[in-house]
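Let me begin by presenting the structure, written as C-alpha cells, before commenting on it.
The complex appears here minus one protein chain, its other protein chains still in place.
Chain naming follows the written order as A and B, and within any one chain the residues start at number 1.
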Amino acid sequence: MQPTLSPGAPTLSVSDLRGSPKRLRRDKTMKVLLFGAAVMSIVISALIIVTLFGEAWQFVSGLMDTIGLGALVDGGAAPGWYPRQDRFDILTIVVGTLIVSGISVLVAAPLGLGAAIYLSEYASPRMRKWLKPVLEILAGIPSVVFGFFALRVLGPDLVKPLFGTPGNTSLLVTGVAIGILVTPLMASISEDALRSVPSALREASTGLGARRSTTTVKVVIPAAVSGIVAALIISVSRAIGETMVAALASGRLGQSPRTFDPRDPGLTMTAAMAQLAVGSDQVVGSGLAFQSLFFVGALLFLMTLGLNMFANRMVGRVRNKY
Amino acid sequence: MNTSKRRLVLASFVSLGLILTACGDDEGASEATDAPTTEAAGESTTTAAGEESTTTAAGGEIAGGEVFVTGSSTVEPISVLVGELADELSGGSLAVTVEGPGTGDGFKKFCAGEADISDASRKIKDEEAASCAEAGVEFVEIEVAIDGLTVATSPNNAAVTCLDIPALYSLVGPESEGFAKWSDAQALATEVGTTSAAFPDADLTVTGPGPESGTYDTFVEFAIKGLAEERGKEDTARSDYTQSPNDNLIVEGIEGSDSSLGWVGYAFFAAEADRMKAIEIDAGDGCVAPTEETIADGSYPFSRSLYIYVSTTALAENPAVGSFVDIYLSADGLAKVSEAGYVDLPADRIAASTAAWDAAKA
Partner (left out) sequence: MAVTASIRESSAAVVRASLTGGKRDVKGMLFAAALLLCLLTAMFTLTILLWDVVAQAIPVFQKRSTGFLTNDLASSPDKAGVSQGIWGSLVIAGFVVLLAFPVGIAAGVYLEEYAKPGRLTSFIQLNIRNLAGVPSVVYGILGLVVFVQGLERFTGGRSVISAGITLAILVMPIIIITTAESVRAVPSGLREAGYGVGGTRWETTRHHVLPYAAPGILTGTMLAVARALGEAAPLLLIGAITGRLASPEGQTVVERLQGKFTAMPIIIYGWSNEVNKPGKITGLTFEDLTSAAIVVLLVIVLVLNAAAILLRNRFEKRRQS
C-alpha cells in the first residue's frame, strides 16, 4: 500500500480521500479488462449459436428444396441415418441417443444416489474423507478410456453373456458404460443437495424416535428432492452429449439402420457427428451430408440446453429453500 | 498472503516450463528413436542419418520436405510403411503424414488441394476427376498393388460355401432391402438367374464398409452394378446393413452371427482368417477361393488394383512429393505391399506404373 498522505500536509481535506489519479485510472482499466473477460463468454455463445444454427438452417432449407422435410422421418421399408446417401432419418439417431441415455440413467441413478446417501447420511467423517476423493478420481477418468473399457471388457465379458447381445458392441453396453461414467457426477450433485438439508430436520426426526433409515427416506430425501431431480437431469444431459464411448462401443459410426432394440448395435447423435468431418468439409455425399453435422449439432445443443436450464432452476430452488 | 500469491504464479510458470521442456525433449527423443528400434527394412539400406539429401534405391536424390497422404484406409497401411521407409532413407528429412478417411473422402480432399497424394482402392470416378480439373489439380494415377475383395461369413456357417453374382445381388443389392433371412432372397435370386445352392432358412446379417470406402464401391462394381443396370435399379448396396468404417467392427459383425455375410479387403481377411470363412466366388468359371495365387493371376473374380493418385500440381511446388513416390516405386518400397498383406503387382504392371510416373515427372 502506498501512503496517500504527503509528508508535509498539515491537515486532511476531502480531496485527500479521493486517492491518486494514477491508481484510480489503473482501477478503471482493470475493471474494463475484467469486464471484457466476462463478456468473452457471451461472444463464445454467440459464435456457437451462429455457426450451428446458420448452417443447420442451410440444411433444413436445402432439404426442403430437394427431397422435402418428410425425409427426416423415413417411411421406407428400411429406414436409417445414411447422410452420405441423402437419407436423413432423424428418428434413428434420436432414438439411439434416448436408448443410450435412458440406460445410463438406469445405471447411474441408483448407484449415484445410493453412494450420495451413504456419503451424506451414513459415512463417518473419516470414511467420507477417503471415499469422496475416490469418486472424484473416477469422475476424472477421460471418456475415451471408458470407451475402450466398454469395447474390450464390459461388452464381451459382462453385457454379452448377461443380456445375450449378438455382438460385443451394442447400444446397451454403451448405455452401461456411460452410466458408470456419469455415476460420480450424479453422486456429487445429489450429495450436495442432501448435505444442504439443515440438520435440524434430521434432529427433529430422530427426536421423534425415527430410525436413521426412516429419517433418510421420509425426511431428508423429500427435502432434497429437487436437488436430486436436478442431479438426474444433469446426468441425462451429460449422457446425451457423450461422444467417445458411443463412437467406440455402440457398433455404428456415421450411419446406421433404425433400431429400437438396445441389444442391437446402433447410432447416437454424437457418434453420427464424429464421422462426418475429420478436419475438413470435403466429405462424400451431396452438400447436405456435411451440413447435417450442424443440424444434429444444433439439435443436440437445444436438447442439452433445455435440460441444463431446467436443472439449474431446480438447484436454485433447493438453495433458496434453506 | 504474499507466499500463496507467489505460489500461484510459480505454479503457472512451472506448468509452462514443463510444456516447453517437454517440447525440447521430444525433438531430442525422436532423433534417438531410430537407433534402438531397427526394423527389417532398415537392414537392407545404409542411411546417412542427418544428411539433407541422400540417394534412393532407384538412384535419385531425396528431397526433404513434407508430404500429406489421405484417402483409402485399405491402401493406408502400404503408404504408412513406405512413409516409415522414407523417414529412414532420408534420415528424417522427408516427413510423410498419412490418414485414411476412405477413398471417396480422400478424393474430395485431394481435389480440393488439401492433400498431395490420395490413396485409392478403385479408379477415380469421372465426376471426381471433373472436380479435380475444376479446382486446377492435375494428377497421375499409379497402380501399386492388387487386393482381393473377400466375401466372408462366420466359420460356423456350413450352409454357404460358394456364391455367384446373381446370388450376391439378391442378398446385398438394392432390391434386397428388408430381407431379414437368407431364404427371403431366394425368389429374387432365382429370378436373376443364380446357379448357387439354395439359401438356408437363417437370419441374414450383413456387415460391410460404408459408401465413404473404396471397398464399398468395388463391391458394388463387382457384385451389383451389372445386374442393377440391367434391371434399371440404382447401383448401390441395400442401405439397411451394418456399415462400419472400422474393419474390426466388420469382423465382429461377421463373427457375431452364425449366418452372417460381409466383405472386407483380402489383407484384412488374411490377418483375421481364423475368425471368418471366405466364401468362394463363381463368376461363370466355377467357384474360386481368394488366395494369393488366384488374386495375382486374376482367376479370382473379385480382385482389384490399388492406386495412389499423385497431384502433379503439388509435385511442381514440392519436390518431396516426387522423392516419396520414387521411394514408393523402388524395390524396397514395393516390398511393403506384401508386408502390408497385399499381393504384388506382376513385373509388367510395375513397369507400366514406373513408366507412368516417369512421364509425369518429366
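Observations, loosely collected:
Note that in this section a residue touches a chain if its C-beta (ideal position, glycine included) is under 8 Å from a C-beta of that chain, and two chains touch if they have at least 3 such contacts.
Note that the coordinates shown come from a computational prediction; the quantities given were computed from them, not determined experimentally.
Listed residues A:73, A:106 or A:145: the one in touch with the omitted chain is A:145. Note on the undisplayed chain: of the listed residues B:98, B:261 or B:321, the one touching it is B:98. Within the complete assembly, residues 1, 4, 17, 19, 23-24, 26-27, 30-31, 33-42, 44-45, 47-48, 51-52, 55, 110-115, 117-119, 122, 129, 131, 133-138, 140-149, 151-153, 180, 183-184, 187, 203, 206-207, 209, 211-214, 216-217, 234, 237-238, 240-244, 247-248, 270, 273-274, 277-281, 293-294, 297, 300-301, 304-305, 307-309, 312 of chain A touch the chain that is not shown. Mapped onto chain B, the footprint of the missing chain covers residues 1-2, 4-5, 7-8, 11-12, 15-16, 18-19, 22-23, 26, 29-33, 36-37, 39-40, 64-68, 76-77, 79-81, 83-84, 87, 92-93, 95-100, 246-248, 268, 271-272, 340.
We adopt the following convention: only the chains that are shown with their structure count from here on.
The distance from the centre of chain A to the centre of chain B, with each centre set as the mean of the Cα atoms, comes to 37 Å.
Residues of chain B touching chain A in their complex: 99, 101-102, 104-105, 108-109, 111-112, 114, 177-178, 205, 210-212, 236, 238-246, 249, 252-253, 256-257. Put simply, chain A touches chain B in their complex at residues 76-78, 80, 82, 84-85, 87, 166-169, 251-257, 265, 275, 278, 280, 282-285.
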